[in-house]
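Here the structure is laid out as structure tokens; the discussion comes afterwards.
Left out: one protein chain. Kept in place: all the others.
For chain A:
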Amino acid sequence: MTDDHLDGNALAGPLREIFAVDMTAAVGRCAGCGLTGPLATLHVYGPGPGFTARCPGCEEVVLRVVRGPDAAWLDLRGAVSLRIPLTDAEPS
């Protein structure tokens, strides 16, 4: 197998357009093998036709992002959940 992928930091731009915070620090769990880690550690293929981000442990697809001219498609098929770091919530 070749290893001609980018790292998960390549997702910063396309995900910045969709989410309010930097998603590369979000910690996800692979639905394939259970490996847990920040999105920045994913193996990313792309940019064209879209970004495909794979688990560094099992190479299953964790997420995909396709940017069309007037919409983005986001597929989170391989992420059980994402822990997204946020600043302290305002006390209610």
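What we mean here is this: contacts are C-beta pairs under 8 Å (C-beta built on N, C-alpha and C of every residue); 3 or more make two chains touch, one makes a residue touch a chain; residues count from 1.
In this text, contacts and distances are computed from a predicted model.
Trainee: Choose one: "Probable oxidoreductase, LLM family", "Ferredoxin", "ABC transporter permease" or "Molybdopterin-binding protein". The correct choice is the protein name in UniProt for the chain not shown.
Mentor: "Molybdopterin-binding protein"
Trainee: So that we can see where the missing chain sits, which residues of chain A does it touch?
Mentor: 1-5, 43, 45-46, 48-50, 52, 54, 59, 61, 64, 66, 68-69, 71-73, 75
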